[in-house]
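FYI, not all chains are in this one, though none of them got moved.
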Amino acid sequence: MTPLHVLDYAGVAVFAATGALAASRKQLDLVGFLFLAGVTGIGGGTVRDVILGLPVFWIRDHTYVLVCAAVAILVFLGAHRLESRYRLLLWLDAIGMSAYSALGAAKGLTATGSPVVAIVMGMLTATFGGIMRDLLANEPSVLLRPEIYVTAALAGATVFTLSDMAGFPEYASAILAFAAAFAVRGSALRYGWS
Amino acid sequence: MTPLHVLDYAGVAVFAATGALAASRKQLDLVGFLFLAGVTGIGGGTVRDVILGLPVFWIRDHTYVLVCAAVAILVFLGAHRLESRYRLLLWLDAIGMSAYSALGAAKGLTATGSPVVAIVMGMLTATFGGIMRDLLANEPSVLLRPEIYVTAALAGATVFTLSDMAGFPEYASAILAFAAAFAVRGSALRYGWS
């Protein structure tokens, strides 16, 4: 597994966990957990692949779907023990968003060669799963929260694209991009940046 | 026409009717009826086809669009006579959801051969039209209502997939799946299961 693969599964798993935590906050049943975990875990990547005209990733490899299902069941069994589910949701969301900003930029760059498209796809992939989760769960959208959010996704996507164009190997660009996005979003959460 | 074709047109027509009833509750004009009937009637199948990489069904056969338009006009002319439009909407929605859980699973299985993808596509197709209707009409989402909803879609999609894998002919699997989904959702509506 390359670093991109690790980021991919990790991104799906933590986004799925945020979907399941949203289901927990709404007191849905197990199937509600599965549904919101699935939409959040694979939603952003689905939109990315459809727009790029690529085969949708989880149609070809349904391991991703099983990862979402496993995460949903684990959260269903354990979520009542967590005191502050919304806070945890925001931090897991930050990890998923950072992973996906790198991954979306990588896929966009491979598919089109255009840095502009790569940056847009990184932002879009990183933010879309969370936006769909908030819309479906009727929660305040991460997009409209005062803390810096889309900016962090933009930072990750831009760092990946610049690093890749500068000739760095893909794994290094992915790690740099993840670190950049997470540094921005994590600081915003920690220090209340807005 | 095979049973799958009957389910297909029936699903589009009843989902379109639920969209038109939502337009009626919001006191929209005729074009609002047409718009919400169209989005609800063909929305779930559109997302299904796009994700599976198939040509979108109503682009190739625009009978589906005309069915939605006819239903919208009928509801526009008659809806003021109905006393409890929201209750009727929920029951029609149950029929459409049940039909689409079978149909989505069938299309997913044909396109990919994967039971996991088939079950996911069945759930997704069955629930997405209703979710879009509720989002656009700013109504409480069926997804968050206390009664069992996504579970019924999951039951239908799973029954179709298992029955098909067990070697039953497609029409029998479709009928069994419709019956399973409708039994679960109908009971939930009738007895207030949650």
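By letter and in written order, the chains are A and B; residue numbering begins at 1 in each of them.
Going forward, contacts are C-beta pairs under 8 Å (C-beta built on N, C-alpha and C of every residue); 3 or more make two chains touch, one makes a residue touch a chain.
None of these values were measured; they are calculated from a predicted model.
Sequence-identical chains make up the whole complex; the displayed set comprises 2, and the total in this structure is 3 copies.
The rule is short, and it goes like this: only the chains that are shown with their structure count from here on.
Per-chain Cα centroids separate chain A from chain B by 29 Å. Those residues of chain A lying in contact with chain B across their complex are 26, 28-29, 31-32, 34-35, 38, 46, 50, 55-56, 58-59, 62, 65-66, 135-138. On the side of chain B, the complex with chain A involves touching residues 50-53, 111-112, 114, 116-117, 120, 123, 127, 131, 135, 141, 143-144, 148, 150-151, 154, 194.
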